[in-house]
Every structure is written in structure tokens, then in C-alpha cells.
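Read through the structure below, which is laid out as C-alpha cells, and then see the notes.
Only one protein chain is missing; all other protein chains are in place.
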Amino acid sequence: MVEEKEITVNVKKYDKEKGEYWKSYKVQADRYTQMTEVLRKIKTEQDPTLSYRASCHMAVCGSCSMKINGEPRLACKTMAFTAINEKNEVNLESMDYYQEVRDLIPDMDTFYDRMYKVEPRLYADQTVISGENDERMTPSEQKEVWKFEECIWCGLCVSACPSVKEDEKFLGPAAHAKGYRFMADGRDTKKEERIGILMDSAWRCTSCYMCYEVCPQDVQPVIAIKKTKAYVDEFPGTTELITMARKHDSTIAESIGESGKIKESKLYLKTFGYVAAMKDMMYMMKEGKIKYAMAKDTDVKNMDEIKKIMGDKK
Amino acid sequence: MEKKEYDAVVLGGGLAGLMAANNVADAGFKVAVVSKVFPTRSHSAAAEGGIAAYVDGNSDPNDDPEFMSYDEVKGGDYLVDQNAAELLSRDSGEIVHILDTWGAPFNRQPDGRIALRYFGGQTYPRTRFVADKTGMALLHTLFQHATGFDNIDFYNEYYVLDIVKDGNNVNGLVAMEMKTMDPIFLKSRALLIASGGLGMIYQHTTNSYINTGDGYGIALRSGVPLKDPEFVQFHPTGLYPSDILISEAARAEGGILKNNKGERFMAKYAPHKFDLAPRDIVSRSMTIEMREGRGFEGGYLGLDLTHLGREYILERLTLAYDAAKTFANVDATKEMIPVRPAQHYFMGGIDVDITGVNSDLNGLFAAGEAACVSVHGANRLGSNSLLETLVYGKETGKTMVDFLKKHKNVESSDGVDTIVDNAYSYIKRETGEHFGTLLNELRDVMWENVGIFRDEKKLTEAVKQINSIRKRSINMYVTDKTTNYNTEVFNALETRNMIDCSIVMATAALNRTETRGAHFRDDYPTRDDDNWMKHSIAYLNGDAVEIKYKPVIVTKWKPEPRVY
Partner (left out) sequence: MKVAYYPGCASHGIAKDVDIATQLIAKDLDLQLMEVDDWNCCGGGFMDDKNEEIHTSLNLRNLTKVKEMGYDKMATPCSVCLNSHKIAVDKYDNDPDLKENVDKKLEKAHIEYDGGVDSEHFIWVLIKDVGIENIQKHVKKPLKDIKIGTYYGCQLLRPSNVMGFESAHDPHSVMDLVAATGATPVSFPLKASCCGFPLMGSNPPVGLKMANNILSDARNNGADMMVHPCSLCHLQLDVTQLKIKDQFKQDWTMPIVYITQLIGLAFGHSPEELGIGKLTAKYLRERGFA
């Protein structure tokens, strides 16, 4: 027989009348017990008021997102025995960022609104609709599309993203993955429009890999954002952010192309302009670091290799 | 109470509901889609293996829609309505094409055409797939497409209580917004029930927690019958002990079932098809192996993939590999996956004809797992359910459009308040029995007595026990009195639906004194075509289950023994 153990589950409960409060439960579990089963046991055997979302219990529906010991996770994809600490305890809370509705149930409307903003549907090419071109998608294109389409709308990445919290203009990781998924789909006819929706927002991501880390589907939204940014030169329009990003990145590319390295003083000047750069220099002076800013590192010697790698201008 | 008017209301945001909604909206009608979960959390997302289709120019050169229909008829042990099976095969290619234009990311062949593979019960390979997450990919495709219509309103996280009737006509439904617990009357002349299956009735099931047979309960309470409710499919490979499905793809791609002696026991039971014989046969063979002491301790058998090689497993069977790894801590590239049969699919459902129309209530339509058309007969073949949700979702959508052209909404709002009062009765009561107690008892009875092997004794006992649970359920009460997202209320309402389904299922199973497909009677172990080539049509009138019959529609194929 499989060995059982008593575990303590601490749940941060919430309702409109009582507000937030913690409640503990003791549950028997074995090494096969999923956290969703733990919750179901509590609900049917101990506390019918315990509220949470769960549907598929196999990590494809994205219902059971919550914080488990502070970490954003799917409850069904978390086994009780790996979640408990030395004292056989585990803490459950509603996800960060979203407004609380009840216990482990947050209001996800802001997540859905972000997804709708990227027009998440195919506007198919005429040759696809007529059926004359049923060889439209290559296996490697399918792989790319599917990678980012694998998102289950669980909302974990958005709850954990630092840029979403600070910047209301940022669409957030999941919406970017979704948007890019259609950009990468050769059957679609709206690529330019999509780039327009996504480009400014893409430069609001801080590349912290939090979304990549917490995503239960390995969607890697940050990679979708990076791939979107790569279209910046093809995008005809601009915004304040994009203008700055263009300057900044082309200066770096130039610097690497010329010397194989990044020369910061030059970067500052070109990205922020003379006045802003001088202001920053003042701050550096106060810190006593201006000498470093002026220091010159040696260039790469074998620049031929670098030039070959950098290739011809795209 | 809030009231909103629509041309059509769709109960269910799964594949069937969304497909129909897309079609009705496309014709310009105003549609409400009501779902107790956000649509992409519907059970359709859980479908792994794929969708069967005969695609002209992209199928095995020897294949033909006729063969596909024949496979369905034979797989369903001749309880299939053959015109329904023919329609399913005929339209399958078109469905795949529509999905392609809506953006479904099907796996591709090197030349760019949609890839295909074998599934249990198929003469030729027909299953189209998106990795091991076909249902999820298609559900997202349909949902995303539907969000592009201005004339579809989504009522997400609204729980449907009951149908509002105006005489013998549909007049909409009453739902409750889960976040606020406010009821709403969604008024319409046409109502599609696409509420999915009922796995939670069974102790062991591969189904989602939300599969609680609400649509069947709602239909039964409105005087609408279930067709063939005794037919329940048990999938051979539920992961031990969580019952998470290990897709048939695992066997389609070469996985082998083994007993504790390391024998490939299916060779004995299905000498031609081996491990890829239809589900009912494999599930029963497994149960026999375990009964006769050739299972592993704890009650499971082994699904061996190890001979397929690590790379192949990781590439072609990611979901099965991940499931075993994540949910049982088993590395399928190195050891066998522990599996046992579990409830998987309900072949029965709301009685509708080949156009999705129910003849008991004007304006009522049903599609998907909630409906019984019947294309699966006594046993469903893998990959055919996704196909059914889409082909019949579309077909029913078309019928609804025709219906809407002829019928207009009426004034009445009768019966709305009673529906809400009934639902509130559980909240108002201060004492009584709790839903959890009743539900756990019900799931036990159904698993033990209305499961893989049945006989008169077990079924009589089941009927008795379910009747008693049903009586006690009148006094069900809810401890949670709060008014935001009170899940206990909904669980109680779901329990009411599950109990109503169960009594109908057990009674029909007791009534059918033969073995056919998934309905296996130890006391009547053979198929009896003379007396039982007919559909059970079961009504729930108060406490009584009343069973009538309808003939099976035969077009081409006369019954023959089902050998694999």
C-alpha cells in the first residue's frame, strides 16, 4: 500500500463580509495526491465553504492558478508531497495582482481584456479559405505557432509580471505570446496590424524571465516579446518608446559591429541625448564613478569573426 | 430579476456549443453563450489524442468515408443510427478544413498538409491532432473565433439552473452569475444544450471536475428524455491513482499493456487488433486480468512504452510522458506507466435526431456529449467525439438558423421565479444533509454497481440506493450563506443533477437484459439483436423512470459479430 501522511493546509480565505483571514486544515495525503485533490477533500469532507476553481485536473484548462507557498502555480500540477515543508505544511493564497473575489478565486477580467486586445483569431488568407492551398503551413512553422498557442490562459504569468504591475500600457506576457502566435502564422493576413498593436507594448517588458519561469505550459512569453521586438525595423510607425529603443539598440549593434563590445559612454549619448547624458554623468561624478565611464576597453582583435557573425545588414 | 433577450441561447462553451454559436451568429442572429466556467476551461480542453476525419486527397489512398462509417457502426456494436454515422464521416473533411481556416495549429506533414495517425478501431489512419493537446488547441481556436462576433454575448461563470418553458415551447433559461449570485433570465425561442458529460458521477473518472451532467438533469426536469443512458464508456488507461487519462495515442504509437507476469495479455482477447481493440473490450480484458490476480498490488496494470525509445516518446507522446512524470512520478522512458480503467464518456444523452432537434420540447436542441444523436451507439471510438461535437454542432447550428427564421420570441416570463426559488431552497434550509456526503455515496454506488461489469443483483441494489439518496437530497442544505462566488450552492445544484441522471442510468441498465458494447451484463453475456436492436428512451416523471424505445436506423450494415 502507498504510505499516507497527515499534512496541514493553510488557506488565506476571503469574503466580502469577513475580509481576509487564514484557516488551517489537516488532510491525509500520499505521494500521488495532487493539490486539487487536497482541496476537493477539504471541500467535501471538512469545509464546504472553501472556494477555488478547478476543472481538468490535468494542467490543460488553466483554472486552478494560485500561490502555493508564495509561488505562482497550478494546483493540479503540484503534488502535495512536493509542496509541503519540513513541518508538513503548505500555504495557499489567491494569485497576486488580480482583485480578490472569494478565497482562492480572483477576478480574471483584466487578464481576459488583455487577451482580447491582441485580436486573438486568424484572419485567413483567401487561398486558405478556398482550400486551394492546403499545404500552407510547414512543420517548423506549426512548431513555432504551437509553442505560443499552447497558452492555457491561466493568468499566472500576468500575476507575477513586474511590468504589468507598474505600467498599465503594457499588454502583459500572455497577450504578447498570443499576439506573436498570429504574427508567426503564415495563414494570417493581418501581420502589419498586429505588429502595430504589439510593438510599443513589447518595449515595456523588462526581460526578467518571470513569465518564462512560472508558465506551466512552457510558453516562454518573454521569448515571444523578444521575437516581436525583432520586427522593430520593419514597423513603419513609432512612439516615444520605440524611438528611444531604436536609437539605443542600433547604437549597441553599431558598437558591437565596430569593436565587438559595448562602449557605454557612447551609448548614453546616443540614446538619451547630450543633455540627459550629461545629467547622468553628474550623478556618476557624485558617486565617484565617472572615471569608469571614461575608461576605454580594448576592442576585439579578430574583428573579422565578429563582422562575419553580424553579417550583412538585414 | 435581470432579463435579456436573444434569438438563441447556447448552454455550454465547449466545442459543441461554440461551433453551433459560431454558425448561428454567422447567419446574423443574436446569441448568448452561457458557461459555468470560462469557455476555454470546458472539458473539451482535456481531449488529447485527436479528431478523426476523412479528408479527400489527404487520407490513406485506400480509405473511403464508407469505411469510416462502417468502423463507427461496428465499433458502436450496431446500436449506431447509421444515417448519423454516415453524416459524421461525410462532413468530417469539411470540419478539418474549417478548423484550418480558423487557425487550428494541426501537426503537419513535411509537405505542409495536415498530419494523420492511427487510433483504436480504425481500419485506416484518420486521426488529426495537435501534439497531445488536440482538444485544447481546437477549443481555443473556436473560442477565439467566436470572440470575433459582435452578436455573440458570453456569460462566463454563469451557472444555468433550469429551462423556462412556455407551454411545450422553450422560452429561455435562468442562470446565476457566480460572482454575485444574481439570477438572470436569458429569454429565447431556441435553446441548445451543449453541456458536456457526467464523469463525476463515478468514483473513478478521467473527466473534469465540472462534468456533472447538468444538462441531462435540466432536460429530465423539463420532461425531456435521455436516449441510451445505460451506455457508459470506461477508458482502459486511467493513470493510477489519479485517473488522469493516458491518451489512446500511447497505444496507437506503439505502447503495450502488460500484466504482472509481463505478458501482452491483449493478444488473448483481441488477437488481431491487440492493444488497439475498442475501449470496452480492452477495459473489460484489463478488469478480468486484475480479477484473476494478474494485476499489480493496489489494482493496476502496466502500459509499457519503454521499447519506443526516449526520443520518440518525448516527441510523439509528450502529454502521456508528462502526465506519468508529473502526476505519478513515473519516467515512462524507463518504466511502465501504472494504469487502470476509469469512466471516460457517456454515450447516452438528450434524445435528438440527426439534425439536433429534440421532439419533446419545441425549440430545444442538443449537441456534443450532452446529446445522443446516436453516432457512438453502444461504444464510442477514440477521436470520434471531438468530431461529433463539431459536425453536429455545425449541423444543429444550421437547424437552429432555419428554426429561428420561422419562430419569434413570445412575451411570457412564467415559471422563472419558481426556478430561482427551487435553487434557493438549499440555501434557505438550516439543517439537513450535506451535498458532499450524498455525492460521495452516489459515486461509490455508481462505480461498484453500474460500472464495467453489471448484473441484475448489482443494478437492483443500485436503483434502491440511488432512490434513497434522491429522497435524502430533498433535505440537502448549504452551510455557506455568503453572496459572492458561493461554490457550495453550485455543488449542491450539481449534485441534484447527478442524482437525477444516476437513477435514470441505473434503471435503464437494469432494463437492458443483454450485453452490447460498453453495457456488459455478466448475467446476459451476449448481444441480443432480436429483442434489443433499439434505443432506450428514458423519462424521469417525478420518482418514476419511464422507458420507451426507438428503433435503430439501419441503412447499409446488418449486424454481425463484433470481433477484433
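Think of it as A and B in the order they're written, each chain with its own count starting at 1.
Basically, a contact is a pair of C-beta atoms (placed from the backbone, for glycine too) under 8 Å apart; a residue touches a chain by one contact, two chains touch by 3 or more.
Because the structure is predicted, anything quoted here is derived from the model rather than measured.
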| item | value |
| --- | --- |
| Chains in view touching the one left out | A |
| Given A:20, A:234 or A:297, the one touching the chain that is not displayed | A:297 |
| Residues of chain A (touch criterion as defined above) contacting the omitted chain | 70-71, 140, 162-163, 166-167, 203-204, 206-210, 212-213, 220, 226-227, 229-230, 232, 241-242, 244-245, 248-249, 252-253, 255-256, 260-265, 271, 280, 283-284, 286-289, 292-293, 295, 297, 300-302, 304-306, 308-311, 314 |
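Just so it is clear, only the chains that are shown with their structure count from here on.
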| item | value |
| --- | --- |
| Inter-centroid spacing, chain B versus chain A (mean Cα positions, whole Å) | 34 |
| Touching residues (chain side chain A, partner chain B) in the complex | 1-2, 15-17, 31-32, 34, 36-37, 40, 43-45, 48-49, 51-63, 77, 79, 101-102, 105, 107-108, 112, 116, 119-122, 124, 128-129, 131, 134-139, 141-142, 145-146, 149-150, 152-153, 182, 185, 187-188 |
| Chain A contact footprint on chain B (complex, rising order) | 37-38, 40-43, 45-46, 57-58, 97, 100-103, 105-114, 130-131, 133, 135-137, 140, 144-145, 147-148, 179, 208-210, 240-242, 244-245, 297-298, 323, 326-329, 434-436, 439-440, 478-480, 482-488, 491 |
